[in-house]
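What you see is the complex with one protein chain gone and the rest in place.
Up next, chain A:
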Amino acid sequence: MIRLEKRPQPSQAWTAGSPLLAVLLTMIVGGLLFAFLGADPFETIRTIFWDPIFGEFAFYYRGQLLVKAGPLILIAIGLSIGFKAGVWNIGAEGQYIMGAICGAGAGLALYPSESVLIFPVMVIAGALGGWLWAMIPAVLKTRFGTNEILVSLMLVYVAQNILISVSTGLLRNPDGMGFPGSRNFKQWDAAHNAELIAGTGMHWGVVAAFIAVIGAYVLMSRHITGFNIRLTGEAPRAARFAGVNPARIVFFCLGLAGLLAGVAGLFEVTGPAGQISGAFNAGYGFTAIIVAFLGRLHPIGILLAGLLMALTYIGGEAAQTTMQLPGAAIQLFQGMLLFFLLATDVFTNFRLRFGTKGVA
């Protein structure tokens, strides 16, 4: 008989080791899956994990890794701080969309000016947009005790409808022959979030993501606010006795997450995406939740998790085209990663015991 026995303390080795084990298990089971689909499992795994970094076209893919990982990391950092405090913001996707809309709207209002101030104004407007959208669940939670999980999630769908509305109305490109979608920022230098060093994929959003990682690290390990956040999450009553105002923590966590998601959206719309369109949001806000947990809610962990997630996306796409694997198989493969992580995570707090309970 096999039993799970609670460890007296979480195992350090498992905490560090379980993500690696999860990746390994994903590779093995994923490889089997690919083999059943008639593809060479080793070549597929190589296409997904190796080729984007070291393969023939790595010069392109490495940049794309950053492009894909940037918004994931930026959003996940914001979310992780809230998660530490027990503030469950599930609506980063909505905050991401609203940041993009507000930032793009602020910029387009000034079209076709070439002032150097336009981009900074857009970034601020994007941050405000995301922040404001996150303030809705924050106010409702602190004033009326609503559940921020439901409110923030529902606001994603509201944001999606606003996105559709502005892309066919308010922000529609007047020169677009009646087609939906805003002007393309790539064709407007003052508002274009171009690569800072060509060919690297490094745009302002990626820079912001790195700054956010460092900022979050300092905040959580060196600053009293970070301590209060952790205390609130781990022992809410103790935090209250220590004079921590829970409402302030809610406002801070949701606000910061909204702000970071908002700027992520702005950097995306002015950079890789190029324009506001109904299909602009590609699920970064939801994937970032996985990234945050995959990275153990730790800034450095999130940095690595974001890059790994991006790798499975980029490599997964490559495997689709070069190996002609169905898209669903790749999604399954990505899902497995989270599944195995959660499965192996159990062993951080529990250990396996074989045989019946000892009599001694």
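Criterion: a contact is a pair of C-beta atoms (placed from the backbone, for glycine too) under 8 Å apart; a residue touches a chain by one contact, two chains touch by 3 or more; residues count from 1.
As a working rule, contacts and distances are computed from a predicted model.
The chain absent from the displayed complex carries the UniProt protein name "Purine-binding protein", chosen from "Purine-binding protein", "Oxidoreductase", "Aspartyl/glutamyl-tRNA(Asn/Gln) amidotransferase subunit C" or "Amino acid adenylation domain-containing protein".
Only one of the listed residues, A:L219, A:I290, A:A318 or A:L341, touches the absent chain: A:A318. Among A:S18, A:Q275, A:T312 or A:T348, only A:Q275 touches the chain that is left out of the view. Only one of A:P10, A:P120, A:G199 or A:G335 touches the chain withheld from this view, namely A:G199.
Considering A:K186, A:R230 or A:R351, the position touching the chain not shown turns out to be A:K186 (whole complex). Not every partner is drawn; the one left out touches chain A at residues 57, 59-60, 63-64, 67, 164-165, 168-169, 172, 177-180, 184, 186, 195, 197-200, 268, 272-275, 277-282, 314, 317-318, 320-322, 324, 326-328.
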